[in-house]
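Please see the structure below; I have some questions.
Complex shown without one protein chain; remaining protein chains in place.
Take a look at chain A:
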Amino acid sequence: MPVKALRTTSTARNGLGAFILQCKRLDFHYCDHWGSSRGMNSFLTSPLLPHLSLTNPSIHISISPRPSHHPIIRASYINGREKVICVRNLQKEQILKKVELLRDAGGEKVRRVKGGRVVDSFGGIGREGVRGVWSPYHGEGRGVDWGRGKVER
């Protein structure tokens, strides 16, 4: 008897059909006076922020002062949760890394992965795939046309 294939449907996941960035908003708060905000101030005036906003057009970036407080970056996600990172006394390159961390994260709470499970690409082989797990951030990517020409990621 011929082997019948099992009819299965693919599990719905973000990125399977279309990838939707979970981070929808980034709030940058700085202080004009406090010394811990110097790095943040230089980050805001540097070309790093405009490049970030151009490469991530789906993220709403808001910049506002927060006097007499340390500088923070607040990220809002689609699931309604927020994540905040205090970037006091950091340089602008370090702040950029934190921004990328927030952008790439989802809104889920950071939980400890128990059992040492391996994320496998091929649905249950129990070991890491040779080619690795797919992510939307690698490869050619897709460009967005803002009317000024395509902006490549």
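The rule is short, and it goes like this: a residue touches a chain if its C-beta (ideal position, glycine included) is under 8 Å from a C-beta of that chain, and two chains touch if they have at least 3 such contacts; residues count from 1.
Note that contacts and distances are computed from a predicted model.
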Missing subunit (named according to UniProt) among the choices "Nucleoporin 43", "Large ribosomal subunit protein mL50", "Embigin" or "Lipoyl amidotransferase LIPT1, mitochondrial": "Large ribosomal subunit protein mL50"
On chain A, residues whose C-beta touches the chain left out of the figure: 27, 29-30, 32, 41, 44-45, 49-50, 53-54, 56-67, 146
